[in-house]
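With one protein chain removed, the remaining protein chains of the complex are shown where they sit.
Letters A and B name the chains as they come in the text, with residue numbers starting at 1 for each one.
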Amino acid sequence: MKINKLALAAAVFMGGSVSAHAGSELTTLLMLLHENGTISDAQYQRVLAEAKATEQKTIAQTEDIQERLDKATNVEVNVNKGGLAVKSRDGNFTTQIGGRMQLDSAWYGEDDSAAGSTLGDGTKVRRARLYIKGTVNKDWFYKFEYDFAGTGDTRKGITDIWVGYNGFDFEGLSVKAGHFRDPFMLQDQISDNNTQFTERASIDAFTASRHIGVMGSIDRKHWTTALGVFGDKANTNGGSDDEGWGLGGRSTWMPVNEKGSLVHLGLAANYRSTRGGEVQFKQQPETNISGVDFVDTGKLLDVDSYLTLGAEVALVKNRFSGQAEYIRTQLERDTTSDLTFDGWYAQTGWFLTQDTRPYTHKGAKFKAVKPNSPFGNGGIGAWELALRYSTIDLMDGAINGGEMDNVTLGLNWFPVAGLRFSANYIKVLEVEGGAHDNEEADIMQLRGQWAF
Amino acid sequence: MKINKLALAAAVFMGGSVSAHAGSELTTLLMLLHENGTISDAQYQRVLAEAKATEQKTIAQTEDIQERLDKATNVEVNVNKGGLAVKSRDGNFTTQIGGRMQLDSAWYGEDDSAAGSTLGDGTKVRRARLYIKGTVNKDWFYKFEYDFAGTGDTRKGITDIWVGYNGFDFEGLSVKAGHFRDPFMLQDQISDNNTQFTERASIDAFTASRHIGVMGSIDRKHWTTALGVFGDKANTNGGSDDEGWGLGGRSTWMPVNEKGSLVHLGLAANYRSTRGGEVQFKQQPETNISGVDFVDTGKLLDVDSYLTLGAEVALVKNRFSGQAEYIRTQLERDTTSDLTFDGWYAQTGWFLTQDTRPYTHKGAKFKAVKPNSPFGNGGIGAWELALRYSTIDLMDGAINGGEMDNVTLGLNWFPVAGLRFSANYIKVLEVEGGAHDNEEADIMQLRGQWAF
Partner (left out) sequence: MKINKLALAAAVFMGGSVSAHAGSELTTLLMLLHENGTISDAQYQRVLAEAKATEQKTIAQTEDIQERLDKATNVEVNVNKGGLAVKSRDGNFTTQIGGRMQLDSAWYGEDDSAAGSTLGDGTKVRRARLYIKGTVNKDWFYKFEYDFAGTGDTRKGITDIWVGYNGFDFEGLSVKAGHFRDPFMLQDQISDNNTQFTERASIDAFTASRHIGVMGSIDRKHWTTALGVFGDKANTNGGSDDEGWGLGGRSTWMPVNEKGSLVHLGLAANYRSTRGGEVQFKQQPETNISGVDFVDTGKLLDVDSYLTLGAEVALVKNRFSGQAEYIRTQLERDTTSDLTFDGWYAQTGWFLTQDTRPYTHKGAKFKAVKPNSPFGNGGIGAWELALRYSTIDLMDGAINGGEMDNVTLGLNWFPVAGLRFSANYIKVLEVEGGAHDNEEADIMQLRGQWAF
């Protein structure tokens, strides 16, 4: 009995939870020497008593070490992406702090035949965001993100502020409430950190953007669907008029969805009731420094509601990626004629290095490129060439908003995860109609970006 | 001697600080075998030497493990509340990062008999705050909090920014300097995260709010007192006129203050010198979406100073809680007659679940409800029903600001700590006088809140 207990103590000492026989060699030897008569009863008892005293101490000390180790590994703290990520041991509680910095500069060459206004060269903090997001009690999650770029009226303000729950018994189902992007348009679902060009294609004029609302979504490996009902934007004030509201949905099908291999198809619709308010669609030539819109419908009054439809496709095959979208919006107006505008783009990218554009079925979108061989110690990071054609048509009936066709050549360098440098050459092929008719500018645009 | 030293080494190995005899069983056995003549002198010395060599190594290794454990437990990092809390091992240094997100939506039903303006239904980010706070050298503490909600002029800006010291030899005494709330009005001391209804009772029109100042306070279990002198608000600019200043104090007595059992009584006074400036009191019907004030004094000119007095009472008995306050403000005006306005409210809450409204003598106020049985795994969170009657009278002499009486029925759900969903039905019983005379609206208001 005593021997067994001692053996247990020794075992505990060895690390906590070992079977009773492990580590018992000293006590076995002691017993054998006693049986052999090598040591006397008194000697046996003395050594055994000492061993027993050790037992008590080692149990306490082992518990203490384990306790301190438990405490020390209570959370995992990680700074490898530049921000801060903390996760509880069971993963049920997490907090992440991070952000993005995008610094742009642009040089504009202009078509002398055009009478239009000039574009001012310059530099700009395009986005400067910080976020905190986290999980509580495993099933509840939130995000709070703010964009500090701009000043006064042009300040972008709150981007994401929402709470979600995904503790359902249905795979991939989650619900979220707050201020976030309507589920619409592939290039809008893709974070601006991860777009292939510095600016989204010109049909971003039709973006549904973000609103305060409630959305349910199911995200599975080979399909996703999301549907939400939305009120106003976060950065608006109340008043005596009821706010507008919207309804948005997007469904995607990914028959192929493996690392380095993707076929993505999607359809989306976004309805917005504007209660006879005004709506405006306008767009710069895929640049954001000068702030001059080349196509612009002006303020469209008495708009009762509008419905925007989109179809999207995306492909990846190792170093190659492709993406295309068509968007069409129809405005219903009480007092005057209805209007229809549309546009589309197609783009393709080719990594010069052994990299691929990564995709996630969570939100059905591309995510951040992480270079296979980071810059430094012989690595050169990831390098990508990209080409895009885009067109937008803001002319219908009496509305002379103009039509614009652009082609963009892009080069992306991702030295290490989180960092990106992009150079875009944009050639405005044609502007037809509108205030900037025939203004075929060309644009050189650089971006430095740190997403952490 | 050698044996003792070896025993010590073994002891150290066992965990660091054990008495010299523990763990000595092997050396004792060795000694006995030597005495018995079982092993020779040479054999004894050889094993002893080996044991001695082990001794040196184990001491070093034990120190290394302890050092690594010390380093690893140098701070405690905690994300269980959704934000981030870090504490040094001795507790003398702490940093916490957190915030709050409050998202509201409201629907307004209006009394057709009223001629007044309409209230616009809608949604709103009510508050979007982040804070960082901490302790340095045990006695010094600070807080920095900013509200990102709103846009342009309606942006709320800096809320708390202050430094405090509590290293005095007097129990509960602390001093703080910076921008923070004047010590006035119970419902204002209670964080808006923890108020029983989505909006504070209408006498919040008389709030002293926050100013840059210096305050001394004593917080003990059964009484508190605070007194401060204050300058301007944080978000104002200088100029050629001297700023106003204020003096504020609040004292409370809690004859009963146990978990689930509270009797709280308080008196407060707030004086503000406005140097002949203008003052305005106004209030929405305990909602904040439409922004329409139902009672409003308009700008009162030539106000030399005003004195606001308050009396407060709060009770808790297990699942029941009650709270009532009376506020009265008197304005002194140089050129015209003095004015007096007042108001009061009484509210009560009843938890449907086994929960209670928690209270802290630090600041003498209610704090956040933490559900006894969090939602998930059979738990349903905490559920509370609440009822409030409130009245405010902004009519005196020539000032026809109106009088408003409201009753509010509330339902609060706290699924897990930090999360809260509230539904409030507000019935404006009567508006008498003012621009919204007889406008007896009713209001349905929802809030989702995450405080982390």
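Everything below uses one rule, namely that contacts are C-beta pairs under 8 Å (C-beta built on N, C-alpha and C of every residue); 3 or more make two chains touch, one makes a residue touch a chain.
Model, not experiment: these values are computed from the prediction.
Which residue from A:S40, A:T123 or A:T360 sits in contact with the chain not drawn here?
Considering the complete complex, A:T123 is the one touching the chain left out.
Which of B:K57, B:H222 or B:K299 touches the chain that is not shown?
Per the contact definition at the top, the residue touching the missing chain is B:K57.
Looking at the full complex, which residue from A:W253, A:F320, A:W350 or A:F452 touches the chain that isn't shown here?
Checking each option in A:W253, A:F320, A:W350 or A:F452, the one touching the absent chain turns out to be A:F452.
So one chain is hidden, and I want to know which residue out of B:L26, B:L186, B:M254 or B:L339 touches that hidden chain in the complete assembly.
B:L26
With the missing chain put back, which residues of chain A would touch it? List them for me.
Given the touch definition above, chain A has residues 11, 14-16, 18, 21-26, 28-29, 32-33, 36, 38, 65, 69, 72-73, 76-84, 97, 99, 101, 103, 105, 117-125, 128, 130, 148-152, 154, 288-292, 374-376, 415-419, 448, 450, 452 touching the missing chain.
Over the whole complex, note the residues of chain B touching the chain we left out.
Output for chain B: 13, 26, 30, 33, 38-39, 43, 46-48, 50-51, 53-54, 57-58, 60-62, 64-65, 68-69, 71-75, 77, 84, 86-88, 93-95, 97, 132, 134, 136-140, 142, 144, 146, 152-153, 155, 157-158, 161-163, 167, 177-179, 212-213, 231-232, 234-243.
We take it that only the chains that are shown with their structure count from here on.
After a C-alpha superposition of chain A on chain B, what does the rotation angle come to, in degrees rounded to the nearest 5?
My answer is 120 degrees for the C-alpha fit.
In whole angstrom, how far does the Cα centroid of chain A sit from the Cα centroid of chain B?
Result: the chain centres lie 32 Å from each other.
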